[in-house]
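Let me begin by presenting the structure, written as structure tokens, before commenting on it.
With one protein chain withheld, the remaining protein chains of the complex are depicted in position.
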Amino acid sequence: MTMRARVSVLVCVMALGLSAAAAAHHAFAAEFDATKPVKFRGTVTKMLWVNPHAWIYVDVKKDDGTVEEWMIEAGTPNTLLRRGFTKESLQPGTEIVVDGYQAKDGERRANGRDVTLPNGKTLFLGSAGTGAPDEKKDEKK
Amino acid sequence: MKLAALIAVGMAVALAVSLTGQAPPPRPSAASATQPKPYASPKTPWGDPDLQGVWNDATSTPLQRPNGLKDVLTDEEAADFQSSLAHDLTRDRRDGGADADVNRAYNDHWMDARRLKITADKRTSLIVDPPDGRIPPLVPLSPERQAVRSSRAGANQRFNAGLPDDYTDMSLPVRCIIRTDSPPYLPTIYNNNFQIVQSPGVVAIAPEMIHSTRMVYTDGRPHLDRGISQWLGDSRGHWDGATLVVETTNFRSDDGVVFQGANPATFKITEQFTRVGPTSINYEFTIQDPATWTKPWTALIPWNKVDPEEQMFEYGCHEDNFDIVHFLKGARSRQKNAR
Partner (left out) sequence: MGARRRFVLLALIAPAALVGSLAIAQTPAYRPPHRPDGHPDLSGIWQAFVTANWDLQGHEAQPGLHPELDGAYGAGPAGQSIVEGGEIPYRPEALGKKKQNFATRAKVDVSDDKKWHALGDPELKCYMPGVPRATYMPYPFQIVQGSNNTILIAYEFTSATRIVRMNWTQEAPADAWMGWSRGRWEGDTLVVDVTGLREETWLDRAGDFHSDKLHVVERYTPMSPYHLQYEATLDDPTVYTRPWKISFPLYRRLEKNIQLLEFKCVPFTEEMLYGRFRKPGAP
């Protein structure tokens, strides 16, 4: 096999390997369905700052006017806290765009592969006052 | 560029191997050449070397050296590798097909940014012995252990297909029984933090995930008697100069308790913690299990002190582990609908 071919094969392995890398974190493919990509815009109703996963509850208005509630699986809040974000970073009422994959069981649950603000800015980078991890330093000790 | 590609690629393989399964000896000569001169560690008021603080071990250096790679990179190669790696790891990528994409589960804000760097000494593997930087070959396993491994493989298959039969089809970490807290400590994608607190006769090591503190007694007491086996084993330490040497025994015999499915009855792990600088600890571990590997092997992982203003946070796991139910309920409804 040529070097180039080896690289392309192993890039895929890396992508899978790195998620398995989370000290036996569950493989997301076990829960989310690669054949069910989702992309929608909704309004945050609440965020659960819990481990092992934070959850973002989103109300999505469908074309027929009905509202569906989705649960978006996110990462560990501990890492966000260390980056200077707080429980207040994502306020209810914020509109977000979710791009991810739906749960295999068909429930209204998806992994938050990309969660952005409607203007395209990545969530937690675009929120007011939470751009820099250094920001919180003055408040400590 | 070619070298960086080779590294990135090999690293991917090594990570995939090492992190689904796992993972120190005399340092190779290249590393010795870059060894700092001995550092006079600060001491606690009672005279022990002071390891206290919050430490982070995130790194992208793989446990095992990618095949055909040299053991230490030059500065330029290291910089090249890190920028390649940052590109490869970014979740902004959408290539590789849906199956690869689904595993880029959530964006980088949830990841430990420190993991993008290789270790400061630019080694290409965390393993330092054997000199090839790779876990030694397996010895032939007994039929009983083969059967256990097959059974575990079957459970993993069902789980990865999203169709676990039962909570026992999920691994111990997914069930929130043990995670990073079980030795050896290996870097992962986030929460790579450890807090060490000392008082006379004991060194308490608290990993962030899950939340169990390992008490390393240095007061000379014997290990627990054999009738008591524990998920994290039983640790005893002594000071060898500036190094805390830790021996851990009394591991439980449940499947998956010890590293890479090694045999708890014959598994031995020795760890060494040495303060090598104001913000550095060298964490080294040697694993041996003649019933699993042909020879012992050793890895060296630097721990970096985090800003004193940063903290570890609680990592409750079982308390809000909704996913266990998602996996099981999901499997039941899919199986029901398939009929």
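A and B label the chains in the order they appear, each numbered from 1.
One rule holds for everything that comes next: contacts are C-beta pairs under 8 Å (C-beta built on N, C-alpha and C of every residue); 3 or more make two chains touch, one makes a residue touch a chain.
If you're wondering where the values come from, they're calculated on a predicted model, not measured in any experiment.
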| item | value |
| --- | --- |
| Contact set of the excluded chain (shown chains only) | A, B |
| Given B:Q230, B:T249 or B:S280, the one touching the chain that is not displayed | B:Q230 |
| Option from B:K70, B:K117 or B:R332 whose C-beta touches the chain left out | B:R332 |
| Touch criterion as defined above, residue of B:A98, B:A120, B:V148 or B:M215 at the omitted chain | B:M215 |
| On subunit A, residues whose C-beta touches the chain left out of the figure | 49, 55, 71, 77, 81, 86-87, 139-141 |
| Subunit B, residues in touch with the chain not shown (by the definition above) | 44-46, 50, 52-53, 165-167, 175-177, 195, 197-200, 202, 204, 206, 210-213, 215, 217, 221-222, 224, 228, 230-232, 311-314, 316, 318-320, 322, 324-325, 328-329, 331-332, 335 |
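Note that in this section only the chains that are shown with their structure count from here on.
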| item | value |
| --- | --- |
| Cα-centroid distance, subunit A relative to subunit B, in whole angstrom | 25 |
| In the complex, subunit B residues that touch subunit A | 2, 5-6, 8-13, 15-17, 19-20, 88-89, 91, 95-107, 109-113, 159-162, 170-174, 176, 179-180, 186, 188-191, 208-209, 309-317, 319-323, 326-327, 329-331, 333-334 |
| Residues of subunit A touching subunit B in the complex | 3, 6-7, 10-35, 37, 48, 50-53, 55, 73-83, 85, 100-101, 103-107, 109, 111-115, 122-125, 137, 140-141 |
